[in-house]
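Below is one structure, written out as structure tokens; comments come after it.
Missing here: one protein chain of the complex. Every other protein chain is in place.
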Amino acid sequence: MASNSFGELLRITTFGESHGAALGVVIDGVPAGIALAVEDFLPELARRRPGQSGVTTARRESDAPTLLAGVFEGRTTGSPIAVTVANEDARSGDYAALKDAPRAGHADAAYQSKYGHRDHRGGGRSSGRETVARVLAGVVARKLLPAETRIVGHATRIGPIVARRFEPATIETNPLRCADPEAAVAMEAYVRQLREQHDSTGGVVEIRVEAPPKDLGDPTFAKLKSKLAEAVLSVGAVTGFSYGAGFRTAEMRGSEYVAETANFGGMLGGISTGATIRLEASIKPASTVGAAAAAGRHDPCVVPRVIPVLEAMVALVLADRLLMQRALSTPR
Amino acid sequence: MASNSFGELLRITTFGESHGAALGVVIDGVPAGIALAVEDFLPELARRRPGQSGVTTARRESDAPTLLAGVFEGRTTGSPIAVTVANEDARSGDYAALKDAPRAGHADAAYQSKYGHRDHRGGGRSSGRETVARVLAGVVARKLLPAETRIVGHATRIGPIVARRFEPATIETNPLRCADPEAAVAMEAYVRQLREQHDSTGGVVEIRVEAPPKDLGDPTFAKLKSKLAEAVLSVGAVTGFSYGAGFRTAEMRGSEYVAETANFGGMLGGISTGATIRLEASIKPASTVGAAAAAGRHDPCVVPRVIPVLEAMVALVLADRLLMQRALSTPR
Amino acid sequence: MASNSFGELLRITTFGESHGAALGVVIDGVPAGIALAVEDFLPELARRRPGQSGVTTARRESDAPTLLAGVFEGRTTGSPIAVTVANEDARSGDYAALKDAPRAGHADAAYQSKYGHRDHRGGGRSSGRETVARVLAGVVARKLLPAETRIVGHATRIGPIVARRFEPATIETNPLRCADPEAAVAMEAYVRQLREQHDSTGGVVEIRVEAPPKDLGDPTFAKLKSKLAEAVLSVGAVTGFSYGAGFRTAEMRGSEYVAETANFGGMLGGISTGATIRLEASIKPASTVGAAAAAGRHDPCVVPRVIPVLEAMVALVLADRLLMQRALSTPR
Partner (left out) sequence: MASNSFGELLRITTFGESHGAALGVVIDGVPAGIALAVEDFLPELARRRPGQSGVTTARRESDAPTLLAGVFEGRTTGSPIAVTVANEDARSGDYAALKDAPRAGHADAAYQSKYGHRDHRGGGRSSGRETVARVLAGVVARKLLPAETRIVGHATRIGPIVARRFEPATIETNPLRCADPEAAVAMEAYVRQLREQHDSTGGVVEIRVEAPPKDLGDPTFAKLKSKLAEAVLSVGAVTGFSYGAGFRTAEMRGSEYVAETANFGGMLGGISTGATIRLEASIKPASTVGAAAAAGRHDPCVVPRVIPVLEAMVALVLADRLLMQRALSTPR
């Protein structure tokens, strides 16, 4: 119900505007006794942080998290976990001109219509900066999943360039997070060129969940694919979701479809089978282009920064459904 | 939380197995005073019903709804509305062989793993028949939307055949619900051929919402696109969702993307702008093929029957968000 | 959210008006594999049924339940369980006069103000008949609790007469459900006298939960006492709730309070300790008195019929919290 909360048993509530005092998240439903320290958040925050290469925005965010509640002597207590990150590089001045001029393709006009009164600085709540809170929560969610479960995101397309190979060791070695070393080079060149043209590009992200718990998801409205789609589309830049063979199933015959279990994407009847879960998300190009992009800081390609956010959202869905399965499975 | 419920303020709860006594839905959150009669459900039930042409299953479902509660003297009372449809053509015998032999691509094995004990007759709760309840609820949801809002679904692809024109008057005149008269002919021929081959095909459905209410959806986790994706993926046959330019945004430059407002799909920042909402769903081919399809009743193409279900799900999301907007908008 | 639903993991949704076609309940969140048959509902329905003695209304309700969904071959399937009870003795005619004359102390005027349009026959949704659905759900909830957990309700006060002893074997042997054989005789005489005077009386019900699961309830807003209070006050006739020493704690010193663990009512910090849970509910007298009571069927004392309803509500809370504890407890 509350539109800034996500999940049912593992439930997060996020708050904070891009140019307010801080961003934060409250994570409720974490069992007691799980090791958690403020340092645990740093690697994922670093992966999400902009300004790391020529392919993303130059905006710097130091993102030092503060653990306000829910942990005692290094372990969770069963109480809600609260983490905040102060906003430091918040140059509101850059955005003053935006007060009266809503930007095409941005949420500005929609917010103005809906709320009448809005924080126009840097998008306020609609800013990509809001996703810091999701990444924080994702770190905790992963701790609830089995150790063998791995959530791996990578860019399979950037504009016209498509990845053809999956070499996971490659992903974190290139700025686009592409698992195909060759495509990665072409992608980077393409994005650098767009940057000079004050333009931007979209892309496709694949998330693989290897060795996922089975039996997650419920028939009818809580199908795992339904909850994953909701999670993925809740990220601002995402324009599409598919799992398994996805939109290619539209062209398939049933005999083709059932011949290859990879087509099922690790889910049948809305329930995880234990096989690798595969899903894709299409990412739109950032809307700040041309003169506006030349004037301020802009993002020629948000794809690599969206990847840790999508991984976090997937972790949150899986952990939530795992708790649900614990609750509703028959004791045997 | 309850996995057989959907929506927050307009909340439906569905029940019933394909071969049980009845299917039904309880619809909570409907304001009082809205005209509602059992006849109102008939046209949409007829649209969903199989056996109407050579392109869908021959299974007959008479689908006579019973209005058990929530309506008095022809108008809603604010109390929960309950509607059931008895199962008549439930030949369990046809399915006895399935008890021990889970079907490839079906939910059978997933249910067996998750529940241990399952109703193996015709898929039980995982059957497409469950969608009757959604269609019933969609009829009520539509009554909460403005009269000018129209939700129109149609097939834009069936296997290799793609619709190129949008002539809405055509949709209900051909068995595939295609808005392109020429493509419709080719689609029908293709599906008839698959039927003879005991095979099936997938497709793509587009849902357009013309003249939708604006300001629906909330930033963060209750973005309208997020709720629509959840709703659409909750339908068993759906493998993908996109809105606006969808997966094509992955290939676009920002300058292209912002140049054409149709790319935004009627939503910005997760909030409806009042422009036509456009979304697409990819539909997988039915998994009952070959010998199994030859032996029993099977569905060479579920696309036309999924359309009224998707329209219903979209109506439910819009009505729910409309009630939410009423609650949380600032009185001005 | 949905106001006709109760519970979070074990979630029930009720529907039906006193003079509509049927009453019913959908029970979601029941694990698969639990034995359940339509006969299981009969004893509790019988306990709730009016017309069994001179102390309650003469309205006859046959209450034959129909199990529409969720059970296959005698066991639950994990799908929602739907049960309905048709309304048979629905003499709307008796109530025609009530259309325009809201009754003092009844919900009539409140419904008229809130909904504009209401089902005036027998109170519609505000009728005590709605509690049939709760009793049905309570039967299922009890099956989720440990076998040793017993929920026992009894009348501790009827008007001026107070029970002094607790002999559980006595409860079902007298029409007031009083555990004190002597008080029971006085109570029955008192109620028969009120019946002749076309008047009614209130009372107090105690619910004891013997051998309850420990660790149920959560700190902060989901304290077990908070959920029990919500459940108990959701029953129309209830005007007050207390647990343990209840309102007597207001007069106590801390030294007295901590000296006797029975004062804690089986809960500390909002969490069940495993000791017997004791709570009390005050029941108001039925508002149909005087000429109205003389003309129609009325209830001089609803207390004995409220007891199985309160037991059911307590069972629902406990089962819901037990599932929650399963979900959120640390695996050890």
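Observations on the structure shown:
When the chains are written out, they are named A, B and C in that same order, and each has its own residue count from 1.
Here, a residue touches a chain if its C-beta (ideal position, glycine included) is under 8 Å from a C-beta of that chain, and two chains touch if they have at least 3 such contacts.
This structure is a prediction, so every number in the text was calculated from the model and none was measured.
The omitted chain makes contact with just one of the residues C:Asn4, C:Thr149 or C:Thr170: C:Asn4.
Considering B:Gly78, B:Gly105 or B:Pro175, the position touching the chain not shown turns out to be B:Gly78 (whole complex). On the side of subunit B, the interface with the absent chain consists of residues 1, 9, 29, 31-34, 78-79, 219, 323-324, 326-331, using the contact rule stated above.
In the full complex, subunit A touches the hidden chain at residues 1-5, 8-9, 11, 13-17, 20-24, 26, 28-29, 32-33, 66-70, 72-73, 75-82, 84, 114-119, 124-125. Residues 1, 3-6, 8, 14, 104-111, 113-116, 125-126, 130, 157, 159-160, 194, 199-204, 214-215, 218-223, 225-234, 236, 238-258, 263-265, 267-273, 282-290, 293, 324-325, 329-330, 332 are the ones on subunit C that touch the missing chain.
Keep in mind that, in the parts below, only the chains that are shown with their structure count from here on.
Taking the CA centroid of subunit A as reference, the farthest chain centroid is that of C.
Subunit B and subunit C have Cα centroids separated by 38 Å.
Subunit A and subunit B have centres, each the mean of its CA atoms, that are 27 Å apart.
Counting partner chains per residue, subunit A shows two or more touched chains at residues 1, 219, 324, 329-330.
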